[in-house]
Structure formats: C-alpha cells, structure tokens
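Here the complex is missing a single protein chain, while all its other protein chains stay put.
Let's turn to chain A:
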C-alpha cells in the first residue's frame, strides 16, 4: 500500500502520537522564543529588579520623625512597610515598562531584519528612550532616545564581546 513503513516495535498509532508530541514540542519551543514571551519575561524581570532595588534603597531613606509621632510602634512599622511596598510596586512598574518596551521593540526589529548585530539594540534603545520621554516634547524625546540608544549599545557591546578561546 502507499503508506510509510512502520519501524519494528511501533504501531501506526504510536507513530501518530509521536508525531503529535513532536509537533507540540516544536510549538512550545517556538512560543518560548517568540517576541511575546520575551516581552513578558523582560517585563517581569524588570519589575523584580525595580522592586528589589527600591527595597534596598528604602532602608537608606530618611523622613521627618515628627511625621508619625503620635502613633504606636506597630502602627508606625505597618505604615512604613506599606509605604515601602507601594513605592516598590511603583518603581517596579517603571522598570518593568522599560524592560518590556525594550525587549519587544528589539525583538520585532530583529525579526524583521533577520540579522543579528548591534543595530537592533541601538534601534530598540532609541525607541524605548523616545517612548519613555514622549511626554516632555519632541526634542527631549529625541535626545532621550539617543541617550538610551547609546547606553543600550554600550551594554550590548559588552555582552557581545569576543571572549578568548577556552583552549
């Protein structure tokens, strides 16, 4: 008959199942490497970094001791912790936005160009800086974009440097 020969030890059903499994696997791998997944991962990582960083710097923040003098100790502690939490979330959101925008723009540009070089980072940084500074007018958005592009290019050059051979 005109069907593919079945290797010994398998039935035709097994082959179908294996093919479906392989398809699922390939689909999972593709979705892991897709631009949407990269954006989400970057956003979450940015949120985490922003939150941890704010937590570390909150220990060094000073405030007027007269502000809460009439409250009890536990009340004061709870208030301070709540404020810390709020500022953690706020700065985490900021960092998460930066990470998500940068990752998505760079991924889209790289998918379009189909090349892997440093110009993807430069363009991604430029657009990220521009989007983040869009409220301050066109000139500041442009210069902010340039600055972010330079920063992103520097980091990418460091990440893509030629390490010596491990002979």
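The rule is short, and it goes like this: a residue touches a chain if its C-beta (ideal position, glycine included) is under 8 Å from a C-beta of that chain, and two chains touch if they have at least 3 such contacts; residues count from 1.
The rule is simple: contacts and distances are computed from a predicted model.
Of the candidates "3-isopropylmalate dehydratase", "AP complex subunit sigma", "Mitochondrial import inner membrane translocase subunit" or "Ubiquitin-like-conjugating enzyme ATG10", the chain left out of this view carries the UniProt protein name "Mitochondrial import inner membrane translocase subunit". Checked against the hidden chain, the listed residues A:51, A:88 or A:107 yield one contact partner: A:107. Interface with the hidden chain, as seen from chain A, comprises residues 33, 35, 38, 107, 110-111, 113-117, 120, 160, 162-163.
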